[in-house]
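Of the protein chains in this complex, all but one are displayed in their positions.
What follows is chain A.
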Amino acid sequence: MPNLVEIRDLQVKATTDAGNIIPIIKGVSFDIAPGEIVALIGESGSGKTTIALTLMGHTRSGCEISGGSVSLAGRDVVQMTARQRQAMRGTEVAYVPQSAAAAFNPALRLIDQVIEVARIHRTMPMPQARAKAVELFRALALPDPENIGQRYPHQVSGGQLQRLSAAMALIGDPKLVIFDEPTTALDVTTQIEVLRAFKSVMKAGGMAGVYVSHDLAVVAQIADRIVVLKGGVVQEIGPTEAILHRPAHPYTRELLSAFEPVAYARAAQPEAAARVPILEVANVIAGYGPLGPDRMPHKLVLKDVSCRLAKGSNLGVIGESGSGKSTLARAIAGLLPPASGKVLLNGELLEPAAAARSKEDLRRLQIVFQLADTALNPARPIGDILGRPLTFYHGLKGAAKQDRITQLLDMVRLPKAIAHRLPGELSGGQKQRVNLARALAANPEVILCDEITSALDTVVAAAVIELLKELQRELDLSYVFISHDLSTVQAICDEVMVMNGGETVETLRADSLPHGARHPYSQLLFASVPQLDTGWLDGVPLRVAKSA
């Protein structure tokens, strides 16, 4: 049987504003058979999305396909005219984007957007397209398939929206569907349902697919073959089973080993319970919006949360989006003053609002945010960013400040020369290290880490976790580590607090995870984490009465 897609020696180049030409894809070749799902896997910057987009004859602005061929069903999309590509998109090849929320027009009803492809290409009459859309909604296990199309994008959940964007892609009966990290932004419990829906629809329709992801465990569930990419070059191609269990290339092995959760082995257990905890949160209630007559905020996010952190140990806070875990960090840091409850640092009561706290209290408690892209001022060089807390808290100036900046950069394993660069010129991992170094500049006692590894590639995230552990040994720090990812929390924490709907579900010792969970919600959460095993998805019991 001839291959549906044949990519031969594909090269993509980008032109920078100085006129330099940078190769992005350096001669990639692979095939996709009809009905086969091929995964493109690699870290950010490996070119996986760029390759996927060339299948539609598309490149991002500033890039162009400079060589090779991409043939889809016997026709070379590189040589096609813009009009031919237009005719092909939606009917022969379709695209499911990473962020469905950004892909839908918030002002139009969902059904009108889903059947848009049929209207543009005039493939079928509108009533028939509507009927087909409802069929697809049913196949994708969406609730109330007859009427969900009448809603607007903001009226459905993130997981449902992602499935609707798949319906949008499938309505034109394409031969090839491109999935661009479609579940990366979803919670684990939602991810399972979306993956399951994708898998059953693709299998039923006999369509070929390209699944772009950085997550090996997700890819293991859905792909027949895996293409491992790094720096625009194919490292290894093989059937999923072979890649997972018999990786030939060292880079694949590195990816696999970064995925394995490393349990946190602590040299000496601190005798925690006896002393005053370094950080204590007692019955904190917090939320957003105006205060009501009962002096409570309009929208309660934290409903009576308490926790304690012993000096030199780490507390993990885990939960899905909307569980209130980030709000807890903001309440502790005083960015969202709690409506009631206490935050104690080393046994001393902290003022609820950061503006009312003393400089010394602020210094001892630092917060590090998830997105280093937005947490570092893009207009200021790294040296300034790190220098400010030094001047602000410690009054350092001139050469002493420069020395300390160099020392801080060295602590987070970054070269000294980086101090003159702007944040936009660093990679994601480097930015997150700078983000961390800024917190360290204050000489804090407690660092609140809000999802600091979530936006990073597995290999990079593992390195950041290692760095955190090292710094803890050297500087006697305590971390509150907020994450939605069980394996990262396991890798660094002594205790794990599971949150759901603004309440503490239970607090567990990290070494008892994941099987020590007693509460049904924690059990569900831990069971939803994808495993590096091709049969895992089919083995997970169907969740009954999920209303998301």
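As a working rule, contacts are C-beta pairs under 8 Å (C-beta built on N, C-alpha and C of every residue); 3 or more make two chains touch, one makes a residue touch a chain; residues count from 1.
As a working rule, contacts and distances are computed from a predicted model.
The chain that is not shown carries the UniProt protein name "ABC transporter permease subunit", picked from "Membrane protein", "4Fe-4S dicluster domain-containing protein", "ABC transporter permease subunit" or "succinate dehydrogenase".
Of A:357, A:401, A:469 or A:484, it is A:357 that touches the chain left out of the display. Listed residues A:334, A:352, A:383 or A:428: the one in touch with the omitted chain is A:334. For the options A:185, A:256, A:371 or A:524, the residue in contact with the chain missing from this view is A:371. Contact between chain A and the absent chain runs through residues 16-18, 20, 22, 333-335, 354-355, 357, 359, 362, 366-367, 369, 371, 374-380, 388-389, 392-393, 422, 424-425, 438, 442.
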